[in-house]
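Note that one protein chain is taken out, while the other chains of the complex remain in position.
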Amino acid sequence: MPVQRMIKRALPRAAFTLVVMAIYAFMFLPIAVVLVTSVGASRYLEFPPRALSLRWYQAVLVKDWIEPARVSFNLALVSAAIATLLGSAGAFAIVRHRFLGRDAIAALLHSPLAIPSIVAGVAILQFFTVVGAKWLLGFPALLLAHAMETIPFVTRTVSVSLLGVDRTLEQAAMNLGARRWQTLRHVTLPLIKPGLFAGAAFAFVISFNNVNLSLFLVRPGVITLPIRIMNFLEFGVAPVLAAVNILSLAAVLVVVAVAERVGGFTKFLYGQ
Amino acid sequence: MTGTHDALAMPAAVVPRRSVPGYLPLVLPPVAYLVIIFVIPLALLAVLSLLRHEAGLIVNQLTLENYAKLLGDTYYVRVIYRTLGTSLAVAFFVTFLSYPVAYFLTRTRTTWKPVLVALVLAPELSGVVLRTYGWLVILEPEGLLNTVLQRLGLLDAPLKLVHNYAAVTIGLTHVLLTFGVFTVMASLQAMDPTLELAAQNLGANRVQTFLRITLPLTLPGILGSFFLAFALAAGAYATPAILGGKTVEVMSTLIYTQLLYILNWPLASAAAVILLVIVLTTLMLLGRFGARRGAVL
Partner (left out) sequence: MKRRAATVVVIIVLAGGLLPLARAGAVRELVVNAYGGEYEEIIKATILRPFEQTRNVRIVYDPTGSASADFAKIRATRGDPGWDVVVMTAPESLIGCQLALLERLSEDRVPNQKFIYHEVRNGAGPCGAVQELQYMSLMYNTRNVTPPPTSWRILWDAKYKGRIIVPDIGNILAVYLLFMAAYMNGGDQHNLEPGWAQIAALRDNALAVIESSADMVPYFERGQAWLLPYWDGRAHYYKNRGLPVDFLIPKEGTVGLVNTLNVPVGAKNKELAYEFINFWLSKEMQEKWAQAYTVGTARVDTVLPPEHSQRHVTSIRQLKTLKIPDFLYIGQKRSEWAERWKKIMVR
């Protein structure tokens, strides 16, 4: 009964693929609504639009939108780099070492997650005022705060990866004469690449999207894209914002897809 | 978080314990950074939670009444319960929906994989128009979802899906899926897939293999995803404020309103301290749960 067996084998796989497709649909249908709205011609949001136009995309390609987007992109890139360094150091410490106060340190490394960012924003602004560091407001303050906010994401994902690493592999490398940093570079880091990638990607998008932390740390003339959007919202959701959303979404996705293609972060490591 | 070590992956005999405090250079930089940029600023603000707020002004008088109110008044206690309930539901849905996608992305060999991986970031990046307008189009009584379900004959009367906790749960689950998928993937990829083959060679069917081998080995990813989604849901402001409308109140919307509009900073900072305790307690409980099953969180 080869046909029956084939069906028996193919059916669960097809069902699984269907489930995955349904979840992707849940992720995308809401965004499709924004996409459709963004090509409407009307001065206010319409769904479905009565007339189509690309005028709102044209309206985005001006300095007033590109400049904040550039600030946000730089900010997200650098703060993600800082968070990745600090967060993975923390992850190594709490996963690979046992020491007094380890629980407290693990809690500390995760605590920025547990505070709404509006509170952190006000707290940092007040702190900078008290210690006379208000000159940091603008890019430096945003950088320091965004890196703080995103450390927990890196710590979490790198910990998850590290926990899955079979330490006999590291031991084998050491037994074969590899030094500790060589083992780290050639064995451990490749194995936790997905965790590093996930953490850095989280840090990037969290920073890129942040409103409530940035609100208190920007300075006149240096604003991020989400703050520009928020300022624009003063008079309601204009269709140009739909175009801004779609364009920035597309830009980030392209960057990540290229990074994944080139870096192969989520490549299957062992082969089957 | 306490922890027996990862017994599954590392038999104690193979790796000798070092007694050198090699953790110090790893621990110091992130800890110092967070103390300066997070702990001290927050502590300065949290001092306000111990002060009295009277007739619109902060009075320099120590009191515990802000905490007494938040933990004693039935209204605020209910806000805390609702925050917990909504965040736990979101954490569950996010993890439950993320697992199949992560599994698929780890095992697929399609050349479209980079695109499919990048697309997972889209919900988190979907932005303000979706929140303030897109969900309304989909979820309102005459919206897309209700229309489709009614046309299909699955519903008689439209479901009420805006301005309640269901709307908040749907919106947050969507936006946080990004975190769930990537966290579970980090776990699935570090796992040695030959273990699955071995189990199947020994006669286990797919379901048994998944339940006995894959699931336990990826427990760190499951717990990690659950925790991230829980913490992010508990702290999120925009989605509950807009999709919930103001007949829904959770800790983060309470804090935001008190901080920015009502200007009662003592109450806002007391609420923030309570939220911090809730989230860190959850982290600890998940850690204990994981440790008992050999997966240190």
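First chain written, first letter: the chains are A and B, and each begins at residue 1.
Rule of thumb we're sticking to: a residue touches a chain if its C-beta (ideal position, glycine included) is under 8 Å from a C-beta of that chain, and two chains touch if they have at least 3 such contacts.
Keep in mind that what you see is a predicted model, and the values were worked out from it rather than measured.
If you put the hidden chain back, the residue from A:Leu35, A:Val122, A:Ala145 or A:Ala243 that touches it is A:Val122.
In the complete assembly, the contact with the undisplayed chain comes from A:Leu77, out of A:Ala59, A:Leu77, A:Ala178 or A:Ala251. When the missing chain is restored to the complex, the residue among B:Pro25, B:Gly72, B:Pro216 or B:Gly245 that touches it is B:Gly245.
Taking the complete complex into account, residues 43-46, 70-71, 74-75, 77-78, 81, 122, 125-126, 129, 134, 137-140, 143, 215-216, 218-223, 227-228, 230-238 of subunit A touch the chain not shown. Listed for subunit B, the residues touching the missing chain in the whole complex are 53, 55-57, 75, 79, 132-133, 136-137, 140, 142, 162-164, 241-242, 245-249, 257-265, 267.
Note that only the chains that are shown with their structure count from here on.
Remark: subunit A residues 12, 16-17, 19-20, 23-24, 26-31, 33-34, 37-38, 45, 47, 85-87, 89-90, 92-99, 102-103, 105-120, 122-124, 126-127, 130, 144-145, 147-148, 151-153, 155-168, 170-171, 191-192, 194-195, 198, 201-202, 205-206, 208-209, 211-212, 226, 229-230, 233, 237, 241-242, 244-245, 248-249, 252-254, 256-258, 260-261, 266, 268-270, 272 touch subunit B in the complex.
Subunit B contributes residues 1-3, 5-6, 9-11, 14-15, 21-23, 25-27, 29-31, 33-34, 37-42, 44-45, 97, 100-101, 104-107, 113-115, 117-130, 132-135, 137-138, 144, 174, 177-179, 182-183, 185-187, 189-194, 197, 206, 217-218, 220-221, 224, 227-228, 231-232, 234-238, 251-252, 255-256, 259-260, 268-269, 272, 275-276, 278-280, 283-284, 287, 295-297 to its touches with subunit A in the complex.
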